[in-house]
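Removed from the display is one protein chain of the complex; every other protein chain stays in position.
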Amino acid sequence: MNSIGKYLNKESNNARLLLMLLITLAGLAIATGGSFLSVNQMQLVAYLFPEMGVMSLGMMLAMISGGIDLTVVAVADLTGILSCLLLKAMMPADASLPVQLCVLLVILLSGMIMGGICGAFTGTLIARIGIPAMVATLGASDIILGLAVGITKGSSIKELPEILNLAVNYRIFGILPVPTLLFAICAGGVAFILNKTAFGFKIYMIGSNKDASKYSGVDNKKVLTMTYIISGMLASVSGILMCGHFNSARSDFGKSYLTPSILICVLAGVNPNGGKGKVSGMVLAVIILQMLSSGFALFQNISDYYKNLIWGAVLILVMIINVVSERRKNGK
Amino acid sequence: MSDILLEIKEVSKHFGGVTALDKVGLTIRKGEIHCLVGENGCGKSTLIKIISGFYKPDGGTICFDGQEYSSLDIKQSIQLGIQVIYQDMSIFPNLTVAENIAMNYELYNRRKLVNWKNVETIAKQALAHIGIDIPLHESVGSLSIADKQLIAIARSILYNSRLIIMDEPTSALTRREVDKLFKVIRQLQKEGISILFVSHKLDEVFEIADQFTVFRNGRLIVSKEAKNITNEQFVFYMTGRNIEEEYFTADHADVSSSLFRVENLCLKNGFENISFEIHPGEILGITGLLGSGRTELAKTLFGMYTADSGRIFIEEKEVKIKSPMDALKLKVAYVPEDRLTEGLFLTQSIENNMIISNIDRLRKKKGTVDFQRGNEDSKYWVKSLGIKLHELKDGIQTLSGGNQQKVVLGKWLETSPKVLILNGPTVGVDIGAKYDIHNYLRKLAEEKTMAILLISDDINEILMNCNRILIIKSGRITGEYKNTDLDSSRLQVLITEGEGAEAV
Partner (left out) sequence: MKVKRLLKRNEFYVALIIVVLSLLIHAKSGQFFTANNLVDLARSLIVPGMMASGLFMVIASGNIDVSFPYTAMLCMFSITKLFQIMDYQGPVILGFILAAVIGALLGAVNGVLAAWLKLPTLIITLGTCTIYLGFTQGVLKSSVISVLPAPLADMANTNLFSVRSAATNLGSSMHISIFLLIATLLIVGFIMRYTMLGRGIYAVGGDPVAAERVGFNVKAITVFVFAFCGLVGGVTGLTQVTLSGMCQINFFDGYEMTIIAAVVLGGANIAGGSGSVFGTFLGVLLMKLISNNLILLGIPTEWSKLMTGVLIILGVCVSAYKMVSAERKVTSNILKAADGEEAAHE
């Protein structure tokens, strides 16, 4: 018991998130007369959150390093489109299931490589040329999205091989959706990088003081470039999931994801000024948001448009709460 | 009417758990030049910020020209005629000289509109007033530190100032410029303006001050007339110790072999033909004014700048240091000048601050970091450097300046360096930690395995701890001396005037 108390004290942000999660759950359960807690509903939540979650993981890395990655949406869109084109071109007409799955895996990997290339471009602009992350990712995002628009001429790519949609909707052992598994793998990978490797340690240190890290012999350029490469790879996974979900690809699918992905990071306790943030907080934040979001979906009279309003309001509110609680802590 | 302009009574200020000022007092008369002295971190800056309205005191009163205040705000303080020239000068690099100078005047007069002709006239007058000539349309960012300082002074005397506070205004100036500044100060005094002059240089206090006040660890130690005070008394007031450090002599230095050698190192705009050698058992000191090239030299040796020509040898092997990563690989360590921006990760834990430079060597077989070993290493340095802390996981911000500096030192010692470069290692460090650091450096020197290069503008630090001293002026080495051949006043002269001064 004592150790739990200690944990909650140390991880006050996670404690707050857990509390929020419980309140959200209880609130939605009461509002829906208990039906929200059904297995079906839970599976819907588990099915929907991964796309946004994977994208937010990349955003989180960039924010911990003291920057921001506004290209995640563009990268997801572009790699989604390119992967779909590739999928259509590569998939043999009457392939057996194992062959189809292999092709899918190749597509996923090639998509990640493309995402990585986009990230390397952004990372180079930031780390080597020295453009502030915000402007660099803003410009890079226009370039990447511009490519996506140019390639598709603004229309959507349809008639994809069925396997993509099937795979994204498949539930392992009938319970665990594939996207959730992918999110778990990505989150685990990012957590490993951040907590166990020298590279992850350096991301935190660069985020808290990039001059001091330079004076400590850290290769800022290499670490930052790598950070954006990983962010790009994660965004591409998210993009492919999106395409599977919608069973098509379009240059504006990801548009509505940008604010929520930043919101998730802020909610998760990632400091927008850099140096702080944990994957555990991130997972909790993603689950809370997705629950809220699918909770709204249950109420027919709340139009989809209100979602935007609520996302924005929650983002501002969380920032205020974080700043106030931080100041109180320092004031002691 | 009394002749007292400013009287501070029992003012206290706390930051978190740290007491910065403990019921201090200060009295300044009209037209007086008052020196406020004390080591870095003694509370001088905090008091200045309270007078200028930047901080609110936790207790006590401020009495200005007969009027009592419990605290001031910035505008109020300016309206009262209090002007502060901060050490960083607080000027705007993106604006022109004329605008920087005229800005205070216009703010003071609560102008809403800018008349550019006026701005120019004001700036011209101000510069003429202190007798200097700087192009008015130059952007300030491109000027030298001394020029910036003069602009800051010109700015502050523009209107009816009653009290001008100068926070260590001479740290970047050559002797000639200091003379010019003192002339300006005396002229201001004649006009009835009071000056609060913050410094830690004794000779300046003797030369310019009517009255002086010493702070130590946030407390008022003494306040009296500047006449009839001896150097020894002064040092005692400032440090609270009578113990003189002994000269470090490096008697058993191994002159035949070399740990670190630099030959004809040049950096464009920075320095020229720098050559020196460090033998086992030595501590080599380099000193010079701010802007003399000493910091540029240190940064070049650590790879922050790339030298244009010249050679560097570590243990007789020629090396190329083009980046801090190279330096780290070649086992060159650098304790930077500005601890807060270049040395510390303020939002991170003490432990993280300790292991950052060594993180690549803490690798386990699987490629993960052995944080357990990092923890043990950190504990070792906490013990051997005597770092006072509660827990390694605490934030680095909870430590005092001295302990923070020991963390930076420990971080580098853990990389087992062959060359240790320290740039102003005891700036803002309390006296106890200062001696600890000095003693540790001497101990390291005696082990004869590490080349130690101490760069500092703290004359006593250099004099006591370096057996050989190089003086750098305007990017060139102007002399090499044994510390036992010098005393502090002679060294001071050598620094500001260079070699030519000896004959004078």
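Lettered A and B in written order, each chain numbered from 1.
The definition used in the following text is that a residue touches a chain if its C-beta (ideal position, glycine included) is under 8 Å from a C-beta of that chain, and two chains touch if they have at least 3 such contacts.
Owing to the predicted nature of the structure, the values given are computational and were not obtained by experimental measurement.
Checked against the full complex, the candidates A:Cys102, A:Ile172 or A:Val323 give a single residue touching the omitted chain, namely A:Val323. Across the entire complex, the residue among A:Ala140, A:Ala212, A:Ile264 or A:Leu289 in touch with the chain not shown is A:Ala140.
Within the whole complex, the absent chain has one touching residue among B:Glu106, B:Glu204, B:Glu282 or B:Asp360, and that is B:Glu106.
In the complete complex, the residue from B:Tyr86, B:Phe212 or B:Phe345 that touches the missing chain is B:Tyr86.
Seen across the whole complex, the unshown chain contacts chain A at 68, 125, 129-132, 134-136, 138-147, 149-150, 153-154, 258-259, 262-263, 266, 272-273, 303, 305-313, 315-316, 319-320, 323.
Across the interface with the omitted chain, chain B contributes residues 52, 54, 74-75, 78, 84, 86, 88, 90-95, 99, 103-104, 106-108, 111-114, 116, 137, 142-145, 174, 176, 267-272, 291-293, 296, 305-306, 473-476.
By definition in this document, only the chains that are shown with their structure count from here on.
Centres computed as Cα averages put chain A at a distance of 45 Å from chain B. Chain B contributes residues 16, 302, 304, 323-325, 327-328, 334, 336, 341-348, 352, 356-357, 359-360, 362-363, 367-369, 411, 415 to its touches with chain A in the complex. Across the interface of their complex, chain B is touched by residues 196-198, 201-202, 204-205, 208-209, 211-219, 271, 275-276, 330, 332 of chain A.
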